[in-house]
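This structure is in structure tokens; I'll ask about it shortly.
Complex shown without one protein chain; remaining protein chains in place.
Read from first to last, the chains carry the letters A, B and C; within each, the first residue is number 1.
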Amino acid sequence: MVVRAAVAGASGYAGGELLRLLLAHPEVEIGALTGHSNAGQTLGSLQPHLRPLAGRVLEPTTAEVLAGHDVVFLALPHGQSAAVAEQLGDEVLVVDMGADFRLKDAGDWETFYGSPHAGTWPYGLPELPGGRAALAGSKRIAVPGCYPTAVSLALFPAYEAGIAEPEAVIVAASGTSGAGKAAKPHLLGSEVMGNMTPYGVGGGHRHTPEMIQNLSAAAGQPVTVSFTPTLAPMPRGILATCSAKAKPGVNAEGLRAVYEKAFADEPFAELLPEGQWPATAAVYGSNAAQIQVAHDPAAGRIVVVCAIDNLAKGTAGGALQSMNIALGLPEDTGLSTIGVAP
Amino acid sequence: MVVRAAVAGASGYAGGELLRLLLAHPEVEIGALTGHSNAGQTLGSLQPHLRPLAGRVLEPTTAEVLAGHDVVFLALPHGQSAAVAEQLGDEVLVVDMGADFRLKDAGDWETFYGSPHAGTWPYGLPELPGGRAALAGSKRIAVPGCYPTAVSLALFPAYEAGIAEPEAVIVAASGTSGAGKAAKPHLLGSEVMGNMTPYGVGGGHRHTPEMIQNLSAAAGQPVTVSFTPTLAPMPRGILATCSAKAKPGVNAEGLRAVYEKAFADEPFAELLPEGQWPATAAVYGSNAAQIQVAHDPAAGRIVVVCAIDNLAKGTAGGALQSMNIALGLPEDTGLSTIGVAP
Amino acid sequence: MVVRAAVAGASGYAGGELLRLLLAHPEVEIGALTGHSNAGQTLGSLQPHLRPLAGRVLEPTTAEVLAGHDVVFLALPHGQSAAVAEQLGDEVLVVDMGADFRLKDAGDWETFYGSPHAGTWPYGLPELPGGRAALAGSKRIAVPGCYPTAVSLALFPAYEAGIAEPEAVIVAASGTSGAGKAAKPHLLGSEVMGNMTPYGVGGGHRHTPEMIQNLSAAAGQPVTVSFTPTLAPMPRGILATCSAKAKPGVNAEGLRAVYEKAFADEPFAELLPEGQWPATAAVYGSNAAQIQVAHDPAAGRIVVVCAIDNLAKGTAGGALQSMNIALGLPEDTGLSTIGVAP
Partner (left out) sequence: MVVRAAVAGASGYAGGELLRLLLAHPEVEIGALTGHSNAGQTLGSLQPHLRPLAGRVLEPTTAEVLAGHDVVFLALPHGQSAAVAEQLGDEVLVVDMGADFRLKDAGDWETFYGSPHAGTWPYGLPELPGGRAALAGSKRIAVPGCYPTAVSLALFPAYEAGIAEPEAVIVAASGTSGAGKAAKPHLLGSEVMGNMTPYGVGGGHRHTPEMIQNLSAAAGQPVTVSFTPTLAPMPRGILATCSAKAKPGVNAEGLRAVYEKAFADEPFAELLPEGQWPATAAVYGSNAAQIQVAHDPAAGRIVVVCAIDNLAKGTAGGALQSMNIALGLPEDTGLSTIGVAP
């Protein structure tokens, strides 16, 4: 199979990571690369780490340029995907790496994004219950947010198994690439190095309803989420520390058994051996999610920590994993659990 | 007043920070400096940032060397302070920067430290209810742990005011200096840069009983604590994200009022203006604790974030602040809320 | 003495560092603080580490606002100082932290800055031969560039003593704050962390003529300078590695003797003990310049390394040191050689 892929938004961090992964995908041929303000520039000047594509010139993001591909990846600012997707035919696989089609509840979308809801596409987190079935053969994929990827992987097994109370508390640290490549003063190196700081505290982060959606589906009942994201002094990586009160009768062995079962056959989500904890450095550049669990009897809670690379499993790798499923390719084609460390 | 001070453990990070602050304290004269394996070396080779003391030579940590000072600071490994303190007279102010005398419950000590309990000294966190009264005139001070400093400042107002359920969930990020200067593979620069990873998950961290002690005292009832520390890629700083379910009737205004009152007259703990969140970079090298609160009505929780410098307010600055109180000096002598940034 | 000081450009990194130091200066009272696009905002929101000034509001940078002070510090973009300075009276001490009045040669200015030359003011590097005499009683001070500060301190002794050939080769690493607080994509944290990259290679950096000016004056003959600056993944600090061919007869002892003599009485420039090399971390936040020398007989060169804090000794600390001299205060008033580490 030769899959011809276009990437809209090739100059950003998500687009760059996607290209890095596509270059290693044996079935994909990289087609049009588009940008907005960067159209006309070479990829070599914008993504100097992607030497094989250094001479490619970004084109404007138009339906004409994106036409004639088997897959079109949209790495665009939130709210811009729908207009582009509409102009692409139904036979083209469109993979939206933005937020536009993730939420099922139009009210949630409007509350958190302040614009009309564009719709809901099959959700690109194969590890969730029913996840693969929803993606197989689909022509539209909504790639999850990076935080919801880590958090949903961490907590869906507990909720699916009914061992956790439906009130999740999550504190996550993210590398700065999660905030994108637009130059903003608070993202300057001088500001972020040596610094940890929270944002969107108290329920304001746009990824919160997406977490609620996923966890509630796993639990079969509404789950509340207290989510606090923090910005960490590293370019990549998410470390999500997630906890909930344990249902009566839960103990360490039972907890571990639930998670062993949940990830036993997963190629990209792993329950680490006992005693080893996830580290963002260990998944740098890889599509792996590392997970570990603990039962805290004194506090009566289960604690689950998940580490992912926000750009890989959290965005571009997850997109590619879902594309593979949609196209009927082996799910791990072009993807690996090998990180770059130190 | 001239206060002659000795520092036992001057080669480590806590000792170095204490010396940095003592050099700026107008009433203190720095006396003996001691080390263990580093005895005989110059401070200039061990703490190259403290140029005025570069020529000082470390002496061995003995009662003879430490005798004849008004204040002796102990920056020793856990479990070593009691033996030294016993040999110092009752008229000497002994400030223990280790854990030995922090806990009231001997059983907790034995569970978490695995050795006989040495006793309990007045606790060096003046901002806690009754904190200053306990320190005034005291000849013994137990300096709090760095995490308990941040967490107790974040949550005691809510518990004292009775607006939070007695089940606290805390995730904190610490800079690497919190792990000390002993060379261990997982603390190498190659390992920590670009990396976030948890440790002591599930209630195993030694600072947990200290938090429980402080928060339970503020609440007037037992408080459980789920505490997850994480190691962040920065040399200093703690960012503690703390939350608890709100008691019925709590709202944003009421929450803020509680915290405004708690810190209104505090020189070193500040509720930031609305909309501004704590950042470890803003307290780098300063004795300030920056605090901000949010009410999350959807999750039914209050969220409090506190940033401190683990070596300053979290250790050496807190020690000096308590020393000032014990000696009857103005509490802020030689201390400031000015950080070094960027 | 009470010196009333205004700071034009208080929202940037140089202005913030100056305020940090002024807050610790016992003779200075901080007057007007001005900004450009930030006028009307509180300093607390712009410089969250300077809590004692958090409530101060930035005013616009006008002659009216800056009037009535004993000292006016200008931390403005290059080319803007002259217009402001003209409107301030001759009796006011004006300290320009920009480049406008550093160069003696109008042609050099025009070549490197592309605008008419505003003039030349007494140069604020007291350690240079004749440096203090030029500043004493002066009402105008041109604060050196950060790179020229490090490089001139490293090499002037060798040139003054006539032991080095007049062709200097310099490679320097700078922290990101040297590039300022304006949000530019290549200065994002995501870009700079984990990254070393050169810029202005081949003689293009604007600090090159300033180095040539200083070193040629010390040598009494024209000195050429090959200067390569690099951007390092740290917020502050300059490490300048400087070398030149040794004149015949130079050896390690003679080289060291020259440097010992040059810095024997300097409060803020220190030749480190043999075997200890400068480190930017050791001067973080301090006004110290750390210097070490080596003779490489196989290559026939002397190598001098100097570490400074680009914002402290390299900008704001140097400005204050020069101000002290100009006002007849003890040179080290409000300044120290104590860094913040780790």
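As a convention for this text, a contact is a pair of C-beta atoms (placed from the backbone, for glycine too) under 8 Å apart; a residue touches a chain by one contact, two chains touch by 3 or more.
Nothing here was measured: the structure is a model prediction, and the numbers come from that model.
Screening A:11, A:34 or A:47 against the full complex identifies A:47 as the residue touching the chain left out.
The chain that is not drawn here is touched, among residues C:160, C:191, C:270 or C:331, by C:191.
Of the listed residues C:179, C:288 or C:307, the one in contact with the hidden chain in the full complex is C:307.
Between the chain not shown and the residues A:83, A:106 or A:340, the one that touches is A:340.
Within the entire complex, the positions of subunit C that touch the omitted partner chain are 167, 169, 171, 173, 175, 190-191, 193-199, 201-203, 208, 224-226, 228, 230, 232-237, 239, 241, 243, 245, 277-281, 284, 292, 294-301, 303, 305, 307, 342. Within the entire complex, the positions of subunit B that touch the omitted partner chain are 13, 175-177, 179, 181-185, 187-194, 233-235. Not every partner is drawn; the one left out touches subunit A at residues 13, 16, 20, 23-24, 42, 44-45, 47-52, 176-177, 193-194, 235-236, 270, 273, 276, 279, 281-286, 288, 290, 336-342.
In this text, only the chains that are shown with their structure count from here on.
Centroids built from CA atoms put subunit B at 37 Å from subunit A. Touching of two or more other chains is recorded for residues 175, 190-191, 193-194, 233-235 of subunit A.
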